[in-house]
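So that we are looking at the same thing, I have put the structure below in structure tokens.
Here the complex is missing a single protein chain, while all its other protein chains stay put.
Take a look at chain A:
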């Protein structure tokens, strides 16, 4: 039987998400850097791992009181440690989510979907990238769409997130044939095709981490 809690995210759920994000980024850092060396400047894994480790140590040092404070702390940690385009884009994602949720201590599926939509809108505005430009937006936008639809249809959050993770992975894989139009990969022109985009790959890890950590909660 499902309870109301099934469709809410607490501060602890958000912490579990970000800890798992760090775990997965650290594990896949070398692969992310390898993807980046093909079409970028070979530092995406290193930079992201530095950032998620900073998020982990911040959250370990002090447990934020509410969801907004947590997301803001995470965003600032990423902005100030990742560097490059990824730092400001991932930072913007979390800072915009924080702004949207304010001092809430729990997020229901509708609020979370809306917050994630705000975050991704912030990324799009900051990076001026659109779907199909071979960037992290290609994994994030499908996630937003799935979460919105699921929230409207009353789908339990864990199920919605599983579908969202699949959508993000599909969006990530769809970047392979694309020619990059934003970021350093765009300097390669046609030569950027036939490569997986590292930003879309780390963004898919972010969504998968939430789906996984929530699935674990249910057990």
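By definition in this document, a contact is a pair of C-beta atoms (placed from the backbone, for glycine too) under 8 Å apart; a residue touches a chain by one contact, two chains touch by 3 or more; residues count from 1.
In this section, contacts and distances are computed from a predicted model.
Asker: Per UniProt, what's the omitted chain called: "Phosphoribosylformylglycinamidine synthase subunit PurQ", "Heme exporter protein C", "Branched-chain amino acid ABC transporter permease" or "Dihydroxyacetone kinase subunit DhaK"?
Answerer: From the choices "Phosphoribosylformylglycinamidine synthase subunit PurQ", "Heme exporter protein C", "Branched-chain amino acid ABC transporter permease" or "Dihydroxyacetone kinase subunit DhaK", the unshown chain carries the UniProt name "Dihydroxyacetone kinase subunit DhaK".
Asker: Give the residue, chosen from A:12, A:41, A:194 or A:216, that touches the chain omitted from the document.
Answerer: Missing-chain contact among the listed residues: A:41.
Asker: Among A:31, A:126 or A:217, exactly one should touch the missing chain; which is it?
Answerer: Touches the omitted chain: A:126.
Asker: Touching the hidden chain in the complete assembly: which of A:35, A:59, A:74 or A:89 does that?
Answerer: Checking each option in A:35, A:59, A:74 or A:89, the one touching the absent chain turns out to be A:89.
Asker: Which of these, A:7, A:81, A:118 or A:213, touches the one chain of the complex that we don't see?
Answerer: Missing-chain contact among the listed residues: A:81.
Asker: What is the set of chain A residues that contact the non-displayed chain in the whole complex?
Answerer: Within chain A, the residues that touch the unshown chain are 37, 41-43, 46-47, 76, 79-89, 91-92, 126-127, 181-184, 186-189, 191.
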